[in-house]
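One protein chain is absent from this view; the other protein chains keep their places.
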Amino acid sequence: MHMRVIKTAFQVTVLFAAFLLLLTVNAGAMINGITGTTFNLTAKTGHISTPDGGSYLIWGYANGTGLAQYPGPTLIVNQGALVRVKLTNNLTVAGGGTPPNVSIVFPGQQVTIASADPGVPGILTKEAASGKTVTYQFTATNPGTYTYYSGTDSALQIEMGFMGTIIVRPTKGANFAYNHQDAKFDRETLFLLTEMDPRIHQAVENFGPAGVVGTDYLANYFPVLWFINGRAAPDTMAEPMAPWLPYQPYNCMPMMHPGEKLLMRVVGGGRDLHPFHHHGSHARVIARDGQLLASAPNTGPDLSTEVFTIQSQPGSTIDAIFEWTGKGLGWDIYGTAADGPEFIHTCNDTIVVDGFDDATHEYCADHDKPFPVTLPTNQELAFGGFYSGSPFLGSLNSLPPGQGGLNPNGGYTYMWHSHTEKEMVNYDIFPGGMMTMLLIEAPGVPIN
Amino acid sequence: MNRTSLLKCLRIPVLLLVAFFSVASSSSALNLAAVEGRWTPPDSAVPITMWGFIPDPGSCPGAPVAWNVGPLQTGTSGANLTINLRNCLSEPVSIVIPGQNTILTPQTITDGQGRVRVRAFTNEAAPGGTASYTWNNIKAGTFLYQSGSNPAKQVHMGLYGSLVVGKYSEATKDVLLLFSEIDPALHGTPASATPLNYKPKYFLINGKAYSSGQPIPVVNGNTQVNKNLLIRFANAGLMSHTPVLQGPHMTIIAEDGNRYPYARKQYSVLLAAGKTLDAIWRPVKSGTYALYDRSLSLSSNGAPGGGMLVYLDIKPFPWVLFTAPITSGGAIR
Partner (left out) sequence: MNSILKYSIMAVSVGSFLSMMSVFPANAGVSVQCPGDTDGSATWTGSEVQPPNTKCMHLGAGDGFITMADGLSQYIFGFSNLTGLVTRPVFPAPADDVMMAGMLGASFPAPPIVLDEGDEFYLTLTNVGMAVRPDLFDPHTVHYHGFPQAAPIFDGVPDSSISINMGSSLTYYYKINDPGTYMYHCHVEAAEHMQMGMVGNLYVRPAQDGTTKIYGGKTYTRFAYNDGDGSTGYDVDYPIQIGSFDSAFHNASEAVQPLPFALMVDNYPMLNGRGYPDTVNPASLPAPAENGGKVSQKESSLVTADRGQRVLLRISNLNVTRFYTLGSMGISMNVIGKDAKLLRGPDGKNLYYKTNSVTLGGGQSVDAIIDIPADAISGRRYFLYTTNLNYLSNDTEPFGGMMTEIRVN
């Protein structure tokens, strides 16, 4: 249904995004966030925008005097650090009522309250009253992926946007997820998954938090918007800190080369389950809720298993390592001499004898095997915006005017998305919502 | 929740357990009655019609009882369990225990096209009648018992309770947390829940829906710091929930009465509809810990706050008569 209009809308925005990505430094290698040991967060209102032109009130944690963020700042700390999170309540609400208290809970952390900013008692933790501050502190004892979110009126406040990610980097190094060799990665991407029921946001925008009282929105929840790292596709693929998304600074653009390890940090930021399907290959789930899946200390992730869809549960975190080489496809992903002289290449498995080329990670057993079928003529095909025109990695071929164009280096692209497909839409536009693309660039093509 | 069943939910110190078990092993016939009840929501004086299991009073009550989740049943691992059911409702009722293997005696109807449909998973007590159920060689763990007749209708009406069989060597103390939901719109005239009509508004733990502004339900079970506590989760609701123990990690050891080959350390756990889970937690600091549904069934009849939230009270060691407020170790106070 209306395939073409989608392609057009998708293409324009993403083309812009892809163009900017090329200019952006270091967007894909490490996760965007703020580092340190003391974080000054401020609870504020803001407005997010969705690719279909929507604008919605959010409540977000801001970094100091910055804008409210959806989701809150990703706090990146080192293992063993004493972390202080100072939360100041600058929330304002419609309807002239007193702004509600705000707070943060840190599942998996042993939190104490600083005596200087004790806050006021709440149901799940100490809270900051309007205009006041509360300071939480904890020692980041264990490495891993964690989440933080509002402990005050959580059904409403998490929905409004009070949630975020904490990454604790292990002592072993920043390219390890945990203190074990099997938790090493080359690149990492955050996938914080949320959904939104605009009725709640409109009620709060018009009447303040009292606007949801007397409705059944919190019980009979019906989201129609879905996000990764606070953005709905195709904005997920735009540059981080895009000036046109001031309240949604984080993107989600996984990129890698064949043979590299991509760490997926998947956080259930909302209240729904999401089946996050990562096309391309299985991923090995090595940790949950910041705990390595190990049968004993120092065994490494010996209880890990591989999945093709990550079941993200609300409030939980999953760490998974994704790898791709194209092993066993039965044809040469770089083409053969029969495809043209420019496809002639070698596969050298001599230094590290593992079945793969030492430099490119090509699977040598498939080397020089011909492409197995004849593709239909261009007139018989519809082309995706990310199609390079060629089935071979790193190669481009001409496409009819207006087709393709989003994949200038001929990389392989894979859709990573909620497999509850109604969640990968922007209302009636598919694809959108909880979706992004993995870009695997050919060896030698620089990423960032 | 009335006092008796609250006490039962909290379980019992070691000395009492020993006595309990010696009784249970000699005879494990349990007698229940399915009755009409009334449940008064926290925000309203208007009671909601419920169906529930109560200890069999020997004859049908003359008036609707105060509804609660069914009484906690206990059984002995490896023994046979018999439940005798008296049906005081106007339609057939049965009892199934989804996690225990058994021989079922399905009851069927034939529809207008001649297709045979199972309307009850096993044999039923007719209105005013009785029925008896036996499970042989029952396995240890935490279980739900619930109606096996028209489950789309009778379970959400309130015909459920918990069964605890045996105990784990790791923990002498335990607490039971039975999650469930109520959609009042389907109770005035008891109706089947369907894909589109089921919209629960009350979210309960152990039969109690916390409502904002009211005291938060406390589950303490005389649990001490530095001792293993077994948390038994059960979900009689039709939707999944995600309990989070705020602060510490738990170790999930079993589901549906089946031990995992390797336990899993998590602060949150998916508690699917009809699922039971067992978790071990060793608190290192005394105080009050919150446990709540991260699927955010944290509202009560639409009002924010409330819903599926309890406090776990961990006593210091040695016991003292009161717990001084401690704001550490992940505890709330």
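We just call them A and B in the order they show up, numbering each chain from 1.
The rule is short, and it goes like this: contacts are C-beta pairs under 8 Å (C-beta built on N, C-alpha and C of every residue); 3 or more make two chains touch, one makes a residue touch a chain.
This structure is a prediction, so every number in the text was calculated from the model and none was measured.
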>> Need the list of shown chains touched by the one chain that isn't shown.
In response: A, B
> Of A:Phe207, A:Phe343 or A:Tyr427, which residue touches the hidden chain?
Replying inline: A:Tyr427
> Looking at B:Ala193, B:Ala209 or B:Leu229, which residue reaches the missing chain?
Replying inline: B:Ala193
>> Using the document's definition of touch, tell me which of B:Ser240, B:Gln266, B:Ser286 or B:Asn301 contacts the absent chain.
In response: B:Ser240
> Residues on subunit A that touch the omitted chain in the whole complex?
Replying inline: 1-6, 8, 10, 52-54, 182, 198-199, 202, 224-225, 273-275, 277, 279-282, 284, 295, 301-309, 311, 324-331, 333, 372-377, 379-387, 391, 393, 412-415, 419-422, 424-431, 433, 437
> Residues on subunit B that touch the omitted chain in the whole complex?
Replying inline: 96, 98-99, 101-104, 106, 109, 111, 113, 115-119, 121, 148, 150-153, 155-156, 192-198, 238-240, 255-256, 258, 260-262, 270, 272-275
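The rule is simple: only the chains that are shown with their structure count from here on.
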>> Between subunit A and subunit B, what distance separates the C-alpha centroids? Give it in angstrom.
In response: 37
> If you look only at subunit B, which of its residues touch subunit A in the complex?
Replying inline: 199-201, 203, 212, 216, 240, 242, 244, 246-249, 262, 264-268, 270, 285, 290, 292, 294-299, 301-305, 307, 309, 327-330, 332-333
> Tell me, which parts of subunit A touch subunit B in their complex?
Replying inline: 105-113, 121, 123-126, 151, 153-156, 158-159, 209, 212-221, 268, 271-273, 288-289, 291, 293, 295, 303, 311, 313-316
